[in-house]
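A protein chain is absent from this complex, but the other protein chains hold their places.
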Amino acid sequence: MIDIIETFLAEKGIYMMTFILMGLGIFGMVSSGNYMKKIMCMNIMQVSIIFFFLALGQKEHGTLPVVVENLLGADAYINPLPHALMLTAIVVSLGTTGVALALLMKIKEIYGSIEEEDITGKRWKK
Amino acid sequence: MNMDRNKDRKKIVGVFFVIAVVIGVFFLFPDLLPAVDDAKAPVHTYLSDYYIENSLEDTGAHNMVTAVLADYRGFDTLFETCVMFLAGVTALMVLSTTAKVTKPERSRKERLQISFGSTVLDIAFRIIVPVIVIYAFYVLVHGELSLGGGFQAGALLAIAYMIDRIIPSFNSSLGNLKEETAAVIAGVGVFIYILTGLLPMAGSGNFLEYGKLPFGADTAEQIRQLHGTGILLIEIGVVVCVMATIINILEVVLERTEFDD
Amino acid sequence: MNLFFISHIPVLIVVIPLCAAVLCPLLSRLSPSLGKRTVIVFLFVVFVLSLIQLAGIVQSGEAVHYYLGGWEPPYGVEFVIDGVNGIIIVLVSFIGAMTALFSSPFEEADKNAPFKSAGYYSILCFLVIGLLGIASTGDAFNLYVFMEIVALSGYGLIAIGEEKGPIAAFRYLLTGTIGASMYLLGIGFLYSATGTLNMADLAVRLQRVDNLPLIAIAMACLIVGFGIKMALFPLHGWQPAAHSYAHPAADPMIAGVMIKIPAYAMFRFFFCIFDSSLPMMKTIFNIIGIMAVLGILYGSLKALRYDKYNKILAYSSIGQVGYIALGFAIGNFYGIAGAVFHILSHAFMKTGLFYTSAAFKYRYGIHYTDRLGQVYRKMPVTCGALVVLALSMIGLPPFAGFFGKWYLALGAIQNGQYLYVAVLIISSLLSAIYFFRIFEKMFMGEKTVSEPAAPEEYYGYGKLTGKTEVPLQMLIPIVSAALMIIALGLGNSFIVNGILRTTIMEVL
Partner (left out) sequence: MTILSIKPFLAVVISLLAALLILFFGNNVRPNVREGITLSAAVIKAVLVFSMVPAVLAGNEYYFCLWEIVDGVELAFRTDAAGMIFACVASGLWIVTSVYSIGYMRGHHEKNQTGYFAAFAVCLSSTIGISFAANLLTFFIFYEMLTVATYPLVVHYRDDKARASGRKYLAYTLISGQLFFAAVAAVYVIYGTCEFKAGGFIDPGSVSTGLMLMLFLLMIGGGAVKAGIMPLHGWLPSAMVAPTPVSALLHAVAVVKAGAFCVLRVVCYVFGPEAAGWCGADKILAWFAVATILLSSFIAMRKDNLKARLAFSTIGQLSYIVLGISVLAPYSITGAMFHIVAHAFLKITLFMCAGAIYVTTGLSEISTMGGLAKKMPVTCACFGLASLGIAGLPLLAGFVSKFNIIRGALIAGKPLFVAVLVAAALLALSYLIPVVRVFFGKSDRSAEISGHAQTVGEKYGGHAGYNDAAPAMLIPIVITAVVSLVLGIMPDAGPHLYDLAVIAAESISGGGGAIV
């Protein structure tokens, strides 16, 4: 029994963790009232997806996808594609976060607060 | 007080709900995803093999991630760079409508006084900055051989600038860029990338087809070198863009917010 | 030389405006209005190129493939352009160019702050590029990158808009990021099952995948992802505020085109990639259908409640996006043709209506329909276009809106889904209520438009001049949108039978 759970965790555990992380990220974005926290949760969610792709790229006995001296054959290296994709995704999430922070500064200037309650109560609601 | 506790309880319930749903899905469909490390999964047997086996030959890049990023999927990376530029411009536009915070101009003597608190740190940073710059260039040119690349190099250069900018005791050794100028430079960086992509068209190649850069290459080896040139050129564009964008955002934020010194 | 040029059109369509967008700040440094003019001119060039491309596709009847970096798919990124996205590219480039022209009175080049108009034009141009990219690309991950380009420029254009712009943009940013992440996750699932990212290759290799739960979850992720981006009913939360407070000149693009292109991407995934013979496809389509039906009713009913012109239009968009999703849910030739045709016609209608909204803001600072009384005496051309566009929105012949509905109704009747026909009719009638209400206020209301006594009372954008109609740069887009609606309506058979038919038939 424990064996089964162990193999299951070994094989799928990382995916489970990433999805829990993602679920928590979305949950946090929905539930927290502070905009800064929302941004943090957004980052957690994005990171979880990056983890997911990187976990997909893992391979048994694989090493870094850099040819050091001679090419050792396809089994020797982990999958480079998810890494490349995730570099793009990281930069994209960086850009998004940057814009989010700029917006947050602007919101702070206009409303004097970054708490959703203050903003909704004061001026957002028509 | 009571409300807060109620809220907390709701949050805890939510967290456990999320965890339960994920675990439930995984136990319901155990074969949803291939096992981690499973070398026979479709992920590892199709494109992956091609890249691993052919990237050195196709592109001359030892680092397969760089090969994929800058060559096979160079078009993605072009727009990734654009995302950086766009983020910088957007941040600038969003914050440009608010008034700049005017800071009192400090005399050199004052500036020297307000610092990290100790001369040792000041001097240490003074030494570190050139090292960072040199390291950045190393990372840039080494991108195709081992780990590194334009984004990292750009970030490093920006850090060098940042240290120079935020340590008050520094005497602006790298100069003081205006945020608009930074945005212009970032745009030029992307444009270098685009030009690199457009050049092969003169050699009857497709957009970003480095092997057909019009520099005259016949043998396979020369074509491989051309790929290296192409990758280097676009990495330069990326470096310029990333560095300028980070500086841009930094300047925007610095000019419009009152930080406690 | 000629041939060289033609074969590169697919990528030039994206790269030419990209050059303009990245160089816009630099050019504005050289001369304040140079960057802006470059963007406008380049976008018009792209429009011409897209027409040439479409003509080539229609002539040859085959899709155009362009391998970026010379790498053959699935190793590299490729552009695939067939009838459906060929015409969508024409649409995007046309409206993009028109919107750039339209914006120029709003963003007068200012010598003291050259970056202000340059930054605006750069972001607007990126919005167009991203939309063109989504429409052109044949690679799933590349689509994600373009989607983020669109989203980021969207955040920017919303944030620099009116009073509540920043907060609307922030909310859109949060929701939009969830959408993009869900899309990426869906791609991840598909990638884990097939090992490829090229769309055509995905379609081939997915047929060999028998892991149904995985496909179902991937589809769910994609529906959520696209649903958020196109503001499909339960996922529309960000849309009304974003469309109401965005920069008035860019709003036409945001409201008219930005939410349509994800709908097109949805079509690509659900009809070109997934195997439509799967048994669960029916369930999925029914779910989309339910979302669409609820969205149509919700949007139309909600629009009745508002007095603010932009809000009315925004909620009506939720309903109209439901039409498009309804076409996908119907899933036969007429349904898809109707959906794609509605993407085109609604893009022109909504863009045109937002043009008029911006024109009212520009000249008189009007945000609320109450203040539209007798405005038609001051701005006859704008109001004439508004009437045409609104009648088309209601779905009266011979305008384009009617024919979108016509094809959807044909498809629904063919499938025996009479509920959908009923919903189409109800939504038309509801939209008739809110548009005729605007007409009543505009043509029959008390005169509320007045020239402000002093400049400081003036809250429009333009300078105070003797003229009451908007300047020519704004009139051309407004009138052309109205004319396109008429042309699309009368010539719909050229589009549906001449351009869309071959592609859609291949897909089915």
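The letters A, B and C name the chains in turn, as written, and every chain counts its residues from 1.
Here is the rule we go by: a residue touches a chain if its C-beta (ideal position, glycine included) is under 8 Å from a C-beta of that chain, and two chains touch if they have at least 3 such contacts.
All of these numbers come straight from a predicted model, not from anything done at the bench.
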item: Chains shown that the absent chain touches, full complex; value: C
item: Option from C:Leu294, C:Leu396, C:Val479 or C:Val507 whose C-beta touches the chain left out; value: C:Leu396
item: Candidate in contact with the missing chain, chosen from C:Ala113, C:Ala432, C:Val479 or C:Val507; value: C:Ala432
item: Residue of C:Met379, C:Ala409, C:Ile438 or C:Ile499 in touch with the missing chain, whole complex considered; value: C:Ala409
item: Residues belonging to subunit C that touch the chain removed from view; value: 380, 384, 391, 394-398, 402-403, 405-407, 409-410, 413-414, 421, 425, 428-429, 432, 436, 440, 443-444, 490-493, 496-497
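Here is the rule we go by: only the chains that are shown with their structure count from here on.
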item: Touch-based graph of the chains, sorted into line, ring, star, complete or other; value: complete
item: Between the pairs A-B and A-C, the one where more C-beta pairs touch; value: A-B
item: Whole-Å gap between the CA centroids of subunit A and subunit B; value: 17
item: Separation of subunit A from subunit C, taking each centre as the mean of its C-alpha atoms, in whole Å; value: 29
item: For subunit C, residues that touch 2 or more chains besides their own; value: 141, 145, 148, 152, 155-156, 159, 166, 169, 191-192, 197
item: Junction residues of subunit A - those touching two or more other chains; value: 56, 81-82, 85, 88, 92, 95-96, 99, 103, 106
item: Of all residues in subunit A, those that touch subunit B in their complex; value: 8, 10-12, 14-16, 19-20, 23-24, 27, 31, 55-62, 64-68, 71, 73-75, 77, 79-85, 87-88, 91-92, 94-96, 98-99, 101-103, 105-106, 109
item: Contact set on subunit B toward subunit A in their complex; value: 10-11, 14-15, 18-19, 21-23, 25-26, 30, 33-39, 43-44, 47-49, 51-53, 55-56, 62-65, 67-69, 72-73, 76-77, 80, 83-84, 86-88, 90-91, 94-95, 98, 146-147, 151, 249, 252-253, 256-257
item: Parts of subunit C lying in touch with subunit A, wherever the complex brings them together; value: 141, 144-145, 148, 151-152, 155-156, 159, 164, 166-167, 169-170, 173-174, 177-178, 181, 184-185, 188, 191-192, 197
